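Here is the structure we will look at, set down as structure tokens.
Of the protein chains in this complex, all but one are displayed in their positions.
On to subunit A.
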Amino acid sequence: MSMSAQACAVTSAPSPDGVLRERGQREVFCGLTGIVWLHRKIQDAFFLVVGSRTCAHLIQSAAGVMIFAEPRFATAIMEERDLAGLVDANDELDRIVDQLLARRPEIKLLFLVGSCPSEVIKLDLSRAALRLSQRFSPGVRVLNYSGSGIETTFTQGEDACLASLVPVLPAAHNGGRPSLLVVGALADVVEDQFKRTFAALGIDQVAFLPPRRSSELPAIGPETRVLLAQPFLGDTARALEERGCRRIAAPFPLGGEGTALWLAAAADAFGVSRAHVERTIAPLKARAERALARYRAQLAGKRVFLFPDSQIEIPLARFLAREIGMELVEVGTPYLHREHLASELTLLSQGTLLSEGQDVERQLDRCRAARPDLVVCGLGLANPLEAEGLTTKWSIELIFTPIQGFEQAGDLAELFARPLLRQTRLAV
């Protein structure tokens, strides 16, 4: 047996902390996929992938079902002559960016997005971004991050993108007054709700990263408190901490409980009195619980199996178990950030099977053997599992749907109830 096969066998055993770590084929997206939602969030940004035809094909297969008059993403496809060194890659990139910006003069922020091919041949996109930024300053700012599959999994593309924004955020000058920065792309409606709730709590200096426009970059400094809205923001949080910001530890705002704890943690950090927090939050939480009650009736006791996809699996599992009463068969995550998920992990019951990484064939074996009532998985697995008689909830939707906050708690539960309801409705 080869060395790596042995290594595989060893690493698939549960580690002392009870987390099953596996290595093998991973059925996940690369970080480039983040472009599909980020380009809609930041309205004057353009994402230029520097990669191969495969990268271009990935993005258009994901987004190309929408018909775009003017898409805000494109690929600089590397060709034979780029690899053979017949042309200078930097000259080529400059030419392409010229072409692009001439065509799209309204673009204010350009991301050069690294891919597997550009990383493997070690094309220095950070220097290219610096050079191009100087050239197009002040009209266009050019940044760089990597969305390559070898380095990033799905939502980590957003992490890398936001982390690349951190160094260019302006320094805050608000005389020692603390401000709150909520990090992670949220649906506009969710953002607005949170803004209102923070105001009701008495926290009025609130900004969001990413902003909706590049002209609205939030200012940060040592007085900035960072509240992560998404669990996949390891690099972004580190970059913010390096600029003096301090992170507020909290579970993530999924469900009534998660949202209440998330808001309370922020309020705590801003010295808001417990009583005021309670008064402000209680009616909202009660409304969320009312919305959840009907889904609890449908979903309680159902067994759910989560394949790794976006790192949102653990907060999600916590919500499904504690607020909906579902039974967790296995909770897979592509990567487990122990520090950021610490408060989540304490809320999960002891003995929950967590797995980090993936060997998709073995995981499918476990899933088939367990015959769960609901499988949360990617679209590469969903239809094939349905055809095997398992009911699935495709996981990518959780990234494309407003699910955070009190008002969305019912919607979040509905996403899991819908496939089961559909099973009972269909008579064909």
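Assume a residue touches a chain if its C-beta (ideal position, glycine included) is under 8 Å from a C-beta of that chain, and two chains touch if they have at least 3 such contacts; residues count from 1.
Simple rule for what comes next: contacts and distances are computed from a predicted model.
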Complex member absent from the view - protein name from UniProt, among "2-oxoisovalerate dehydrogenase subunit alpha", "Na+/H+ antiporter subunit G", "Light-independent protochlorophyllide reductase subunit B" or "Cytochrome D ubiquinol oxidase subunit I": "Light-independent protochlorophyllide reductase subunit B"
Hidden partner chain, touching residue among A:96, A:130 or A:265: A:96
Touching the absent chain when the full complex is considered, from A:130, A:200, A:265 or A:379: A:379
Sites on subunit A contacted by the missing partner chain, in the whole complex: 2-5, 8, 25-33, 50, 52-54, 56-58, 60-62, 64-65, 67-71, 74-80, 82-83, 89, 92-93, 95-96, 99-100, 102-103, 116-117, 119-121, 148-151, 153, 361, 378-384, 386-387
